[in-house]
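Of the protein chains in this complex, all but one are displayed in their positions.
By written order: A, B and C. Residues from 1 in each chain.
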Amino acid sequence: MANIRTMSFDAVIVGGGGSGMRAALQLAQSGYKTAVITKVFPTRSHTVSAQGGITCAIASDDPNDQWQWHMYDTIKGSDYIGDQEAIEYMCQTGPEAIFELEHMGLPFSRTEEGRIYQRPFGGQSKDFGNGGQAARTCAAADRTGHALLHTLYQGNLKNETTFLNEWFAVDIVKNADNAVVGVVAINIETGETVYVKTKATVFATGGAGRIYASTTNAHICTGDGIGMALRAGFPVQDIEMWQFHPTGIHGAGTLVTEGCRGEGGYLVNKDGERFMERYAPNAKDLAGRDVVARSMVLEILEGRGCGPDGDHVYLKLDHLGEETLNAKLPGILELSRTFAHADPVKEPIPVVPTCHYMMGGIPTNVNGQALTIDSEGNDQVIEGFYACGEAACVSVHGANRLGGNSLLDLVVFGRASGMFIEQQLREGVDLKDASEADIEAAMAGLNRLNDSTGGENAAVLRAELQTIMQNYFGVFRRGDFMQEGIAKLAALRPRIENVALGDKSNAFNTSRIEALELQNLFEVAEATAITAEARTESRGAHARDDFKERDDENWLCHSVFFPDDKRVGKRGVNFTLKTREAFEPKIRTY
Amino acid sequence: MVTTVTSLGRSGLSDWLIQRVSAVVMTAYLIFIVGYLIATPDLTYTQWAALNSTLPMRMFSLLTILSIAAHAWIGMWCVLTDYITVRLIGPKATILRIIFQLGMMAVTLLYVVWAIDILWGI
Amino acid sequence: MLNVSIYRYNPEVDQEPYMQDFQIDTQGKDIMVLDVLEKLKVEDPTLVFRRSCREGVCGSDGMNISGKNGLACVTPLSEAVKKNKLVIRPLPGLPVIRDLVIDMSQFYAQYEKIQPYMINNTPAPAIERLQSPEERAKLDGLYECILCACCSTACPSFWWNPDKFIGPSGLLQAYRFLADSRDTATEERLANLDDPFSVFRCHGIMNCVQVCPKGLNPTKAIGHIRNMLVRSAT
Partner (left out) sequence: MILFFSVAVFLWLLDASLASEQSFDGVKTFFANPICQFIIWGSLAALAYHAVAGIRHLIMDFGLGEESFESGRVTAWIALVVAVVLIALVTGWVFLW
């Protein structure tokens, strides 16, 4: 059965979103034989949904802007468990990466001077928090992700990257040294299973927002890379840190960009009160996302929510005027009219905090190399294995990501991974070939699914999983509740491993893919649950009723989840900056 | 760029321009003749022959027939390459289309020669 | 109960495509067509369609809904249902792989043909290339294309010559680069378009404009390309 076809490439990128295509572009430009495995046509990737912009100190809005200020904001935003070395690299390299994108044709909005338009976003300041609100998010109207993703795809077309479009990576192939030497993947159109062999496997598989019932994430955000890594026995870091975006459209979950508040919109409760003034007197509606989301939930819990069930609040934009809205937020007008049946020109948009972003992921260094932790607690590079974008945790976001930093993360670290792999390939990579048994091992899960006879419907199990996560691991968390949730998940595992495959055909079988995705979702959910229960403090997006305070003594560190024994370990946060002394943890207020 | 040998002007732009210019010429001719016929209800042979034997009128008529030829050539070529294609009816399409096209070209040429013969034979 | 009729074809099983009828209880809610498909897939896991963002920006779920091409995720039942019936077919004019999934390679090939990337071989400045808001405004209505293929598969000229006529989507993108003040390959781009098929098969039927889920106007863009061709020739 292991007699499957082998395809060989110098580098293989799994995931055709922003970070994957940025990495692929770098490698394709270098002339190495590069392939992108992507389960959807690249421009259908979830990066396309990013709206507001990409945060970076390019000094357009404010000619005196400094990347160091952006670095400070990001570290503060992360609630101090972002790795400072990585954040420094991102903020410093950022402008170069942005200008490259512009040169590739990204249609940024413009200022009167002809420079890239920048808008204010949450958590942005000047002069290390002392100079007031900054406007640092580079925007292409409110379709920045779309513009970015298409530009990157176009760049890859120009450089003739090989795209395996509508292929699904199933599992990692490891060799005798526990190094990664490729993946087993399915061509969705034909059902053919192939061993894709390579010297560098880059996971750019994005997030897993679909573990929650209410999410801004696309259907395809199922944490495939995290699932594969966990099944291969590799750890994940800070996976309990899930960002709830303050403004998802009530009922639909569709994202409404933070740029709305950047352009002057604000939140009101049922009394019409601009309640953020109470929770964050300085930054108000532009406080960190975790702060705003929690404030909204408190308003709702305290009976000041809007609507007949009092289960949401309103985002008010009408005072900005139709002309501004058309120019700056045209996509939002479209989305709100379609999904909220509300015209923002005239009426407020009903919004509610909605699962949005996975801060955790596969731990990596700034070169994108995936890491594991040995028995002495030292970082160890996993040979042949890389990750970037949302799937990775290079840790620039720590416990809470700032708006506009995800797009920067993916271009900067997609690029960095590509550059590093290029250098590795030039120096020569020597990995042992996978044996028949190694490939067989990676096929095991797929074979079991294909041979399944009984089992329950994938969609039903998925809904059950999402409900557990939503109810027990949401914006506010509590120990006893989470233990209950973990027990429920444990009961769910055998049922999901035994999921029914209602369609066994080979032609474009999306049921098979959805069953595999469900198993990936489950791995992410379980890691999230166990780690969340273990972190006995409140930090960033992780807010516990039973441990309300931040506990720097015990938890100023990354959590690391090891799948083999489901153990939660700790890993030190990097506090070493190259250009100045580190930022010490302070109480975080906005 | 899609290359093709059987279109008239070879470039899409020239075909398109010819199509427009010839259309204007034909419209002008049509309006003129219809107007003339309406204005002179009791048209006699002498009047008619006199009109058509003046040099400007001969040139106008000639221009019109050339316009018709070009306009029809381009128009028919368009229709043929829409519907008689290998995609729609298989490999025999090319042969079939060339036969149609040759036939059309022959008829068009015939028209032009005939028209010249008429105009200068008055 | 809503009656839904869906085009079904699985090349491994079916000799030829057929329409299958379903009934679904929408509880009178004005949900999206994609929601209906998702519900039906729970009942019948063999039903196949593409979807991703479910908010109209990724372009995955273009299909023919009650006779009109559109995105299932942003088409509410109130727009699509006629006489309590919803009819869903794949986008017309391209080969069907299975059920509502079509083979879009021809469509993508036309996109690639227009060199859909910035060409500017002058040395790049250390910062961005400057562009005035007015110059940037020329890209509005062009760059928003999501490559869903609703327009091109609604175009008769594209049905007849999908291998030669670039189609509304590709031409919209062609003009997106022609209109960009930062692109320097205008002449080369125009030269590549000046044949009787690539651009000039557009007969101004405007089906593309009617169906575009993003409200874009390919016909207008094609007109601009033609004008540029005329101007460059004279």
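The working rule: contacts are C-beta pairs under 8 Å (C-beta built on N, C-alpha and C of every residue); 3 or more make two chains touch, one makes a residue touch a chain.
Quantities reported herein were computed from a predicted structural model and do not represent experimental measurements.
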> Out of all the chains shown, which come into contact with the hidden one?
Replying inline: B, C
> Of C:28, C:67, C:123 or C:204, which one is in contact with the hidden chain?
Replying inline: C:204
> Of the residues listed, B:23, B:95 or B:109, which one is in contact with the missing chain?
Replying inline: B:23
>> Using the document's contact rule, name the residues of chain C that touch the chain not shown here.
In response: 204, 206, 209-210, 217, 219-220, 223, 226-227
>> Applying the definition given at the start, please give the residues of chain B touching the unseen chain.
In response: 20, 23-24, 26-27, 30, 38, 41, 45, 48-49, 52, 65, 68, 72, 76, 104, 107, 111, 114-115, 118, 121-122
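Heads up, the rule we're going with is that only the chains that are shown with their structure count from here on.
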> Where the centres are mean C-alpha positions, what is the separation of chain B from chain C, in Å?
Replying inline: 37
>> Centroid of chain A to centroid of chain C, CA atoms only: how many Å?
In response: 28
>> Can you work out the whole-Å distance between the CA centroids of chain A and chain B?
In response: 64
> Residues of chain A touching 2+ other chains?
Replying inline: none
> Of all residues in chain C, which touch chain A in the complex?
Replying inline: 10-13, 38, 41-42, 44-46, 48-60, 74, 76, 97-99, 101, 104, 108, 112, 115-118, 120, 124, 126-133, 135-136, 139, 143-144, 146-147, 177, 180, 182-183
>> Could you list, by residue number, the parts of chain C that touch chain B in their complex?
In response: 157, 160-164, 191-201, 226, 229-230, 233
> Which residues of chain B touch chain C in their complex?
Replying inline: 1-4, 7, 9-13, 15-17, 77-78, 81-83, 85, 87-88
